[in-house]
Structures are given as structure tokens and as C-alpha cells.
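Just below is one structure, and these are the notes that go with it.
Left out: one protein chain. Kept in place: all the others.
Which chain is which? They are A, B and C, in the order written, and residues in each are numbered from 1.
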Amino acid sequence: MKLGMIGLGRMGSNMVRRLMGAGHACVVFDRSPEAVEALVKEGAEGASSMDEFVAKLPGPRAIWLMVPAAGVDAAIDDLAPRLAPGDTLIDGGNSYYVDDIRRAKQLASLGLHYLDVGTSGGVWGLERGYCQMIGGEPETFHRLEPIFASLAPPMASSPRTPGREKREPGTAELGYLHCGSAGAGHFVKMVHNGIEYGLMASYAEGLSILRHANVGTKPREADAETTPLRDPELYAYDFDLGAIAEVWRRGSVVASWLLDLTAQALLEEPDLAGFAGRVSDSGEGRWTVKAAIDESVPAPVLSAALYQRFSSRGEGDYADKVLSAMRHAFGGHAERKV
Amino acid sequence: MKLGMIGLGRMGSNMVRRLMGAGHACVVFDRSPEAVEALVKEGAEGASSMDEFVAKLPGPRAIWLMVPAAGVDAAIDDLAPRLAPGDTLIDGGNSYYVDDIRRAKQLASLGLHYLDVGTSGGVWGLERGYCQMIGGEPETFHRLEPIFASLAPPMASSPRTPGREKREPGTAELGYLHCGSAGAGHFVKMVHNGIEYGLMASYAEGLSILRHANVGTKPREADAETTPLRDPELYAYDFDLGAIAEVWRRGSVVASWLLDLTAQALLEEPDLAGFAGRVSDSGEGRWTVKAAIDESVPAPVLSAALYQRFSSRGEGDYADKVLSAMRHAFGGHAERKV
Amino acid sequence: MKLGMIGLGRMGSNMVRRLMGAGHACVVFDRSPEAVEALVKEGAEGASSMDEFVAKLPGPRAIWLMVPAAGVDAAIDDLAPRLAPGDTLIDGGNSYYVDDIRRAKQLASLGLHYLDVGTSGGVWGLERGYCQMIGGEPETFHRLEPIFASLAPPMASSPRTPGREKREPGTAELGYLHCGSAGAGHFVKMVHNGIEYGLMASYAEGLSILRHANVGTKPREADAETTPLRDPELYAYDFDLGAIAEVWRRGSVVASWLLDLTAQALLEEPDLAGFAGRVSDSGEGRWTVKAAIDESVPAPVLSAALYQRFSSRGEGDYADKVLSAMRHAFGGHAERKV
Partner (left out) sequence: MKLGMIGLGRMGSNMVRRLMGAGHACVVFDRSPEAVEALVKEGAEGASSMDEFVAKLPGPRAIWLMVPAAGVDAAIDDLAPRLAPGDTLIDGGNSYYVDDIRRAKQLASLGLHYLDVGTSGGVWGLERGYCQMIGGEPETFHRLEPIFASLAPPMASSPRTPGREKREPGTAELGYLHCGSAGAGHFVKMVHNGIEYGLMASYAEGLSILRHANVGTKPREADAETTPLRDPELYAYDFDLGAIAEVWRRGSVVASWLLDLTAQALLEEPDLAGFAGRVSDSGEGRWTVKAAIDESVPAPVLSAALYQRFSSRGEGDYADKVLSAMRHAFGGHAERKV
């Protein structure tokens, strides 16, 4: 098929490469002419303006947007007037599914189709393939399946789930899935990322407990403010975290792709001194918690993971000062003044 | 009655003052001669050695220890050989109740009595009275009730609970309570402090949400890493936190003594800039969570409050670095390197 | 002043009573003629239709809505066409502040004023007074201060915060406060309730830990699935929770109005067997957490309190089943099948 790609950052560019590798033709556009040029050298058709971009695509067009969530509406406003009924816009970024529902409705009134595609795979997608969660009209999804199938990882990249062989395959095993109506793709991707926050925090907390398993060997003052460690001899381990993460990769219940990456990071730099530990969060974790609240579903783990990221960036400082002020007020506790 | 007090820090000294004000005689001892001297000037009998201290107390002796939890065993080891069967030791500090159980057993084998008394009231106790939670043999408790009654706040300091008038008073309304066998006093005080952590954190989080209710008026970058605030106009409030805490003190469901203190702190310094926000924790909060776990009782709120204190002191930094390392590994996210 | 009140539930009726007791005249309306009749007997002016209600109020009118949050927009739609420029609508219920911002704008275009008033005090407000947090135009607020002042608790209901005497009083000490522009009142009330959730959960968890402090005296099976309690003799306390709550009311750091109520409830029924423990939540707790997320402010305690309410109603059941299914799959753990 022929696909237009707008937004040639890391993700967009690599998707074009993977598609071209599978034999698809791609027309590419980006605000940065260099980004366009780079892909033209690899075989893509470049465009230097939105008009040229649209003109180079035969109808019915399929145009994939891979731009920051904050830029999707502007890109659609720019594109829509240039398109013809029957054309399809695909938002492959990290949009809030609420926006998908609105956009699908608006574009439908112009005769345009809209698919929302949550993609996971990050910088590894070019090589491993992209896991795709897709929302929108089933017909539009089906028409573009060749694209999704080429972007997806090969079925053999994971062993088959026992029991699957007895059933119609569906596409889940092929690495892409039509999840439901407009917004469904980004809803599933949102929750996927919420889960990711929880998984990451689980490893991080556990590794931190291992790392501090030597506190018994360090001096700790005993005063009215600090309770002494009762049994310091129980905390005298200096663990090799890289080796531990490595051994868990084989045969253990906590084996995962995230653990694979962690093992590598700890191998390279066990104390992770190069990282500041100010952890970003990019929307989906927040939206996941809000969805849980709307649904009345308890999500204590995913929420705790989110808040830890806020705290890592100093967002809890005022609350901490309130605590210090209270302790000073009722107990005369001499909180270390600044 | 005549009471011996060992440990003349803020708490111990004020208790002696409150007892003398109620007509009790006190013999006092402390490693610091100045602390002893100060109370002698106010009417206490001073001792310059443990031997002198014990000699000045008529049998059966009642000796109150008001020393840091880490020093209680040493003080008992020092005292016990000097005492006679029938004497009573009272630990009024913040001991772990597990230690009380052990000590009561050991001292009983010497014919000595032991009471554990959890006291709340902090620097305000001299003026307001001390709430006392007491564990140990009932007879020993009853013999020393005049002491507890004098230390406690007056019954009229809180309005009577409806329904109480129909029943035998008990001592709960008098501000002190025999909670059960050895350790019961410090167990109840432990949970009291665990609750205190949760209450404090509740106010702190709420006030922090109010303080940041103006985030919509501040610039926030929109990139692939940070989700933009969808509706900045909903976060354009500059609240007067001191006034809000004050208004809540009258007629609202969240009125409390902690709120009274918070209102005062915020009146004096609304941005609390004088505090670093590195919040200590002194044992009871930790023990409360451990007890919850032993009992299989969920305690998510009290635990979250405890962990926030750990985080405020930078104890979560390694976990945060692990998160940064993971994000770098799977998404190429350029975490700000140190 | 003369005030119109729409919505004569428990809250609305009692507010009318308190206002009349302070000498204000009230015109009242409710879908239930009985509710109107009851207040007419106590001196209010009744109305049997919206038209009659509006006609009985002299301009500029002040009309207080005390209806469920879900009914406010309908009530406004009904009222607005009958009003004249300069009239004021007051939403005293539990609206989402986001709706206040929208309504204030819409009504302003009709020349109407709008105040949002968060009120705390519940069924006790008639007797104790209502704590009021108010948002909207300052002029409108000032014009209606006589109403707010009469509804509020007396200043003497709490001891004065030290330092307050040196400053202009403001109204915070009078039990009502103009918090800011439209929505500010309900924003502050929202966070107030979020805090309330955290405070309540703190007491509830602590009391639960005390209640289960006798687990060591109960049989507990030891198998590969359940770890035995290591030191059962440490959990052999049968605490009197009513007495403990009572003693904490005097001189302790955790004293509060909520504790007063808890002490009474535990006095009446220590095991609380009459309660199912399916805990409702009514909006503000959820909105508080969403606001925290929008502001990037960590709120682990308030969130945990909210989720515990969800869990109490069985909303976590599917997640629990997923855990059971996983344990069965990897460990062959024979989860008790239904």
C-alpha cells in the first residue's frame, strides 16, 4: 500500500523504515526538511508542503500522524480541508481517547475516516515490530490491515498461547488488534501504559530494597527523633543488583522485557549514578487513574506508581513542609530549618 | 504521692512541673546536673547519683522513666539492682510494646512491677495535660492512679460524649486509661501515632492541592515527555491557605487540634519557606504498619503516610533512578542526566 | 435579609431554620408540598410554584439552591428566565467547581450573579452552624454577608488562633470565607472533603489494627499458602475501642470532631455490627484526586482512602479474580474455587 506519514521523529521515521522494508511506499512530511531528506535517501517520497504531501497520495488516502499529542488537532485542522471523502486519518501517537471520540465524529461529518492507534515498542520497534491497539470503524481497520500487519512483530516472536491453536487466529497473535469503536485503541494503550508504570515501580522498589540491604552496616544516630534499627545484623548484605536482575531473567516468575532492559542498565552502571531520578510522566498514567476513578475501580498500585513519579520531581515538597510545620507546632520537633 | 522521675528533657521536666502543681512530691535525676538544678529551684528534690535518687524514695517506690526509647533498657539495668520487691518502674517514653512484654516478665522475676505508659500531648502537655494509655497489672495501675489523674487533662476539656453519663465513668473521660496487660499502653500509643501520621498527611496533601490550584496560570512546556494541562483555566486560583485552615476550624467536619496548629503555622508563614520538608519519623509509624501486616489488616493510608516521610528525606532516590534508567532503555527518553 | 431557598431536604430545611432564628425572612420551595408546609408552620413563606416563589422575592433577589448536584443545572434552567438582572443565584450544594465556572459565565451574560458555596456541617449544622467556603464576585459576596454570617458558627465556637488578634479579622474566624472567583468555594469544599476521606480512613485503619490485636489468640492454619504468625504472644490484646477513642479525646494529638463522633458510635455499638461497611463516596473525593493529578501533586493518602471505599463495595473483585487466576497458572495454587 501507499501510506503518508506526518511527523518524522524517532517513532515516525522508524515506522516508515519498517513499512518500506515490507514493501510499502511512503510519502513523508515533517516541519524539519532534514528529517524528510533523511528518509528520502532511504527510499521514501518526500514532500515540502502539506499540499505537495496530499497531492502525492492517491485516493482513498491513508495518512498516519505521528506527532506529539498536543499537536494532533492542529495537524488535523491543517489537513482536513485538503482531503477528499473516503480518505483516512490515523493518529498513531499518544492522544487522549476522549479526543479520538470527538475527532472521529467531526471527521465523519466531512466524510473522512479516523483510526486511533496506540503503539508500543519505543526505540525497539524498528527491529522488533510495534504492538498496535486500534480503534475506529471495522471497515476502515480492515482496509488498512496490510499496514498494521507490516508494522507488527512477527507472530513467532512469542511462543503461542496454549489453546489458541484451536481457535480462529484473529489478529491479536499477529501483534495488532481492533479493540473497538473510536478511542478504543488509545484507551487500551492508555491502560497499557498505566500498567507499565506499575510494573516499573514494582521493579524499582524491589531493587531499592535490595540496594539498601546494607543499612545495618552504616552508622545511624539514635535520638528521640529517629528510631534505631533493632537488628542491624539483619541488614548487612551488599548485593550485586546487575547479577540479581540477570538471574531473574531465567526461570523466574518476574521475568519480563522490562527486566531484560533493567539487567542491561544495571550491568552498565550498577549505581545508576548518571541518572538524576527525576521521572517524567506523559499523560497515559494520569488518564488511567482518572478512568479508574470514573469507573469506581480501585487502582492503588497504579496510582502509587504515578505519585512516586510526581514526588521524584519535587512536586510533594509543599506537603512535606506542612508536615514539618505541624511537627514543629505540636511537638517542638526541631525540623532542620532551611 | 511521691514519684521519682528519671530523664528531664522537655517531656520529663514538664511532667514533674504538672505533678508538683497538683501537690505531688518529686525526686528527679538526669545525666545533666543543670536539668536537675532547674527543677530543684521549682521545688523538686534533686539527686546527683542513682544511689541518691533511690535512697530519697520511700518504698514501695514509683519511678517514672522519661528517656529515649533506645536508653530504656540501660536505665532499667542500672536501676533494677538498687530496687526492692514491690517497687514499680514506669516507662513513659515511646518504647516498642514488644520490649514492654519482655521487660515486664524480667522485672516480675525480681518482684518488681512495670507499667508502660504511652503519653500524648507533646510540648502542650504541661498546660493542657497528658493523654495517657497504660499497660500492665491492674493493681499496679490502680495504686498509681493519683499520678495519672494529675498528669491527665481535666474531664471538662472536651464536651462529654452523649451516652457516657448513663454509664460508670471509667477513667477514659479522665484522660487516662488502663488498656490491658504489659505492652498494651505502648501498643495503643503506637497506633495512635500511626493514625497521627495519616491525619497529618491528609491535611498536607489537601493543602498542597490548594496551593497548586494556580498551575494553570504558569507556563508548562508541551513536548512528547509532558502532557499539557488540558484546561488551564480550571486551575487559576490563588488561595489564602491560612484563611482556609482558619475557616475550617469552625463548624466543619475536618476540625481538629492538628488543624488548629496548622492554621497558626500558616498564619505565621503561608509558604512555610522556613521548613526544609525533610520529615522525621520516630518508630511508632513503622511499628504500626508492621502490626497491621502481622494482623493481615490492610493499612494503605497509614503506610502511604509513612512512605511519604521516607521520600521527603530522599530515601526513594535509587528507585527513581531505576525508573529513569528503564525509561531511557525502552524509550530512549532523554532523562536529564545529572 | 430576605432569602429564597429551593430544595428542602435535611440541609436546606435546617438552613432555613437557622436563618429564621437569626431574624431573616425566607421564601421556600420544594417539589414536595409537605416539605414546604413543614417550614411554613415554622414561619417561612411558602411557594407552590416557581412563579410564585420568584414573585414573593423582592429584587434584587437572592436565591439559594440546595439540591443534589445532578439537579442544579435543571433548577437554574427553570429559574433563570424568571429572574431579572441583578438577581443572585447561590449554589450551596456539592457541585463540581468546573460547573460553577461555566454557570457563572452563562448567568453573567444574562446579568445574573452566581455564588458557589461549599458548606460543611451536615446534620449538625442547625445547632453548630455551617462552615461556608464561597466563590464568585466579591461584591456579590459582600452584599450577602448577613446571610453567610447567620449560617456560620459563632466565632467563639473555637478558641482564637494565636496571632489572629494582631490582624484584621477577615471573615475566616466568623466561619465563612470568600475564597476566590467562581468555583473557588466548591474547589475548597472539594479538597475539604478529600481531606475528610483521608482523616476518616486514618482513624478506621488504626481502630482496625487495635481490633485485630488479638489475632495471636485465634487459631490460624499453617500451610504452604499461609505464613504462620511468628510471635502470636505479641497479639493477645482485647482492646476496648470505645474507651480508647474516648481517652484520645482529651489531650492527645489525634483529638478531632470526627473522633468525638467515633467515640460515640463505638460507645453505642463497639463491634459496629449494624453497619454493612459498604461505604459511599459522593464526588468530592474523586474530584480531589483528579485535581491532584492535573496539578502533578502526589496524593497517595487521599487516593488510598478513596480506593478503600471502592473496594468496600466490591469494585475490586475482578482485579482480585485476575490475581487468583495468575496464582493458579504459575504456582498451581488451588485458589478456593467459588
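Rule of thumb we're sticking to: a residue touches a chain if its C-beta (ideal position, glycine included) is under 8 Å from a C-beta of that chain, and two chains touch if they have at least 3 such contacts.
Computed from a prediction, not measured in an experiment: that's the story for all the values here.
Enquirer: Where does the absent chain touch, in terms of which shown chains it meets?
Expert: Every shown chain touched by the left-out chain: A, B, C.
Enquirer: Write down which of A:Val40, A:Ala80, A:Ala276 or A:Val301 is the residue touching the left-out chain.
Expert: Within the whole complex, the residue contacting the unshown chain is A:Val301.
Enquirer: In the full complex, which residues of chain B touch the absent chain?
Expert: On the chain B side, contact with the omitted chain comes from 253, 286, 289-290, 293-294, 296-300, 303-304, 306-308, 310-311, 313, 315-316, 319, 330.
Enquirer: Tell me where the left-out chain touches chain A, residue by residue.
Expert: 97-98, 101, 120-122, 125, 128-133, 152-155, 157-159, 161-164, 167, 170-177, 179-181, 183-184, 187-188, 191-199, 201-203, 205-206, 208-210, 212-213, 215, 229-231, 233-240, 242-244, 246-260, 263-264, 267-268, 288, 291-292, 294-302, 304-305, 307-308
Enquirer: May I ask you to list the residues on chain C that touch the chain which is not drawn?
Expert: Chain C touches the missing chain through residues 9-10, 68-70, 94, 96, 122-124, 200-201, 203-205, 207-208, 211-212, 222-228, 230, 257-258, 261-262, 264-266, 269, 272-283, 286, 300, 304, 308-309, 311-312, 316-333, 335-338.
In this section, only the chains that are shown with their structure count from here on.
Enquirer: Please flag the chain sitting at the greatest distance from chain C, going by CA centroids.
Expert: Most remote chain from chain C, centroid-wise, comes out as A.
Enquirer: Using mean Cα positions, find the chain sitting nearest the overall protein centre.
Expert: That would be C.
Enquirer: Report the inter-chain centroid distance for chain B and chain C in whole angstrom, where each centroid is the mean of the CA atoms.
Expert: Here chain B and chain C have centroids separated by 29 Å.
Enquirer: Between chain A and chain B, tell me the centre distance in angstrom, where each centre is the average of that chain's C-alpha atoms.
Expert: From the centre of chain A to the centre of chain B is 43 Å.
Enquirer: For chain C, write out the residues touching at least two other chains, lowest number first.
Expert: If we look for residues of chain C contacting two or more partner chains, we find 253, 294, 296-300, 304, 307-308.
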